[in-house]
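Let's turn to chain A:
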Amino acid sequence: MTENPYLPRRAKIESIKQETTGERIIKTFAVVIEDQAYRERFQHKPGQCAMLGINGVGESMISIASSPTNKEFLNFSVMKLGKVTSAIHELEAGDLITIRGPYGNNFPLDEWYQKNIITIGGGIGQAPLRSIIQYVLDKKGEFGGLDIIYGARTTADLCYREDHFQTEQSVFWQRRNVRVHLSIDVPEAGWDRFVGVVPDNLLRLKPSPENAIAITCGPPVMIKFVIKNLLALGFKDEQIYTTLENRMKCGIGKCGRCNVGSFYVCKDGPVFSYARLKNLPEKG
Partner candidate 1 sequence: MLKKFDPNIMAFLCNWCSYAGADLTGTSHFHYPPNLKAIRVMCTGRINPLMVAAAFRHGADGVLISGCHPGECHYMEGNYLARRKIFVFRNLLEFVGINPERLQMSWVSASEGKKFSNVVKEITEKIKKLGPLTTFDE
Partner candidate 2 sequence: MEHFLLEKNRLNEFLSALRNYEVFAPVRKVGLTVFELITNPKEAMLDLKNQPQSPKRVIFPQSEILLVFDKNNAAKEPKGRVGQKPQVVFGVRPCDARGFHMLDPVFEREYPDPYYLQKRQSTLLVGFHCSEPYPNCFCTSVGGNPSSPEGLDILLTDLGEQYFLEVITSKGEQVAKEGAAVLSSPTSQQQTEKEKLSGMAPQKIRRTIDTEGIASKIEKHFDHSLWRELSGKCISCGICTYTCPTCHCFDIQDERVRGRANRLRIWDSCMFPEYTLHASGHNPRPTRTERLKNRMYHKFKQNIDLYGVPGCVGCGRCITLCPENVDLVANLKVIKNL
């Protein structure tokens, strides 16, 4: 008989980092799959997700926030929202969690050789982008420039703050055309970077569409305006990518609920080029 796709594997939480202290708390978990065979089989690509779970509580589909180039552990940034994510937030380093996956499609990195990458993220939406950012940084020779545009409501809501600040200030990365553009929605004392919503920051920065790929992820309304602005900046449909998020239960295209048009986000997504997305009847 074939393998039971619902059977999760145990993974150990190596470390936990609380990313945000705002209204919505986000923690990033570094986990390592216990079973060696499964660990080796678990080969993900940027953009993919996995089912994290706690036996007896439930499962939740979470984007993988680390790059496959990181062989030590997998990162998951989890926002405390429902029953399962709340329970995950209660866990401590050393605790066990369950995992199955990886699920879904991924960014077509092979097609992006030597292209300039622009990531445009908002809030927890930076999690799947972090996977590709780390990947591009690790394989810098394969890509052109990297512009990381990221914003949150307040500084307390910014994820991966230290990472971003470090990259921003690093002369090493500046020389290699890696730029970080952070923003917050409302002014705060001591913030000398952009204040305003992410789509506005994008318009201000005016990245060139030439030889570029723009990837955006964030709240639905942000994505909507980012795409609008990208098109206004001259990006073609095929140059724009986003990841969708729907409620999921099975992760394997059977339970039905995550469909967008005729696609299941869990298995046919979450990555959609705008060329594909714009033909879908529902847009979340």
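Criterion applied: all candidates are chains of the complex that A comes from, given by their letters.
One rule holds for everything that comes next: a residue touches a chain if its C-beta (ideal position, glycine included) is under 8 Å from a C-beta of that chain, and two chains touch if they have at least 3 such contacts; residues count from 1.
Please read these numbers as outputs of a predicted model, since none were measured by experiment.
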| item | value |
| --- | --- |
| Candidate from this complex that touches chain A, chosen among 1 or 2 | 2 |
| Footprint of candidate 2 on chain A - complex, ascending | 1-2, 4-8, 10, 54-60, 79, 81-82, 85, 98, 220, 245-247, 249-250, 252-257, 259, 261-262, 267, 281-282, 284 |
